[in-house]
Every structure is written in structure tokens, then in C-alpha cells.
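A single protein chain has been omitted; all remaining protein chains appear in their positions.
The block that comes next holds chain A.
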């Protein structure tokens, strides 16, 4: 991972965890900061360990997984059809490079 990329990852991870790790009312700020630091360290190590993971780069594979899940988990095909529409729109978007990885991430997180 290049230097600027690492910095962007560290910044985005910190901002993300700030919005996941709770801050309880009437709590000492140092305790809250330590909680966030520990989580950030653990999350950074977990992500670093997996940074060479080889995953199939086939964008259709992730889309198929999502379509099958939406059909399986819903009585009507409405959500699967809605996803098919969103997916075709997503394919036309040039600013997003890691389309497959994003779809696969959402699929995994939704499980």
C-alpha cells in the first residue's frame, strides 16, 4: 500500500471508528479516548494482516451473491429487482474503482 494510501486508510479508519465506538455520558474523556485508541490499534492490525488476501475480482460474482440472498430472504422479487437496477447504475459509475469489493463488503456486512 503506498504512503498516501496508508494515510488515507488511517484517517478513514479513525473517522469510521469514531462513529462506531460509543462515548458514554458522564464518562472521563481519557477513558473514552483509550477505548477508541485500543479499537483503532486492533482494527489497524486486523486490516494490515489481511491486506494481501486474494479474493476473486469478478464483479458479477458479488452481484450474484447479493441477488440470490435478496431472492432467498424475501417473499417478493421486489428487492432483487431494485438491486438489479441499482447494480446496472453502479456499473456506469467511473469514480468508483473497487465496485466488486464494495458490493462484497456490503454483502458480508449484511449477513
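By definition in this document, contacts are C-beta pairs under 8 Å (C-beta built on N, C-alpha and C of every residue); 3 or more make two chains touch, one makes a residue touch a chain; residues count from 1.
Everything that follows uses one rule, which is that contacts and distances are computed from a predicted model.
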Protein name (UniProt record) of the chain left out of view, among "Mitotic-spindle organizing protein 1", "Vacuolar protein sorting-associated protein 35", "UDP-N-acetylglucosamine transferase subunit ALG13" or "Glucocorticoid receptor-like (DNA-binding domain)": "Mitotic-spindle organizing protein 1"
Touching residues on chain A - with respect to the absent chain: 1, 5, 8-9, 12-13, 15-25, 32, 39, 43, 46-47, 49-51, 53, 55, 66, 69-70, 79, 82-83, 86-87, 89-90, 93-98, 101-110
